[in-house]
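Of the protein chains in this complex, all but one are displayed in their positions.
Up next, chain A:
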Amino acid sequence: MSNTEQTDEPTTTYEQAREELADVVRRLEAGGLTLEESLALWERGEELATLCQHWLDRARERLAAAAPADDED
């Protein structure tokens, strides 16, 4: 189903991933899907969640990178 090869910097932005993830959850919860569709959707959901996590971790890193200056004075 979705290609899972990991480029170093995902092209999907955080907002895009977030939007799609919300949609995936909505459809899964709505139900009425074939087994295959549910599995595929679930896999996509996991992938998107990882992507969101990636972006948030990066944000944390960048914040931390700026932090040391604060603790100076």
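Points worth noting:
Keep this in mind: a contact is a pair of C-beta atoms (placed from the backbone, for glycine too) under 8 Å apart; a residue touches a chain by one contact, two chains touch by 3 or more; residues count from 1.
We adopt the following convention: contacts and distances are computed from a predicted model.
Name of the non-displayed chain as stated in its UniProt record, restricted to "Ring-1,2-phenylacetyl-CoA epoxidase subunit PaaA", "Exodeoxyribonuclease 7 large subunit", "Phenylacetate-CoA oxygenase subunit PaaC" or "Urea ABC transporter permease subunit UrtB": "Exodeoxyribonuclease 7 large subunit".
Although one chain is not shown, part of chain A still touches it, namely residues 14, 18, 21-22, 25, 28-29, 35, 38-39, 42, 45-46, 49, 52-53, 56, 59-60, 63, 66, 70.
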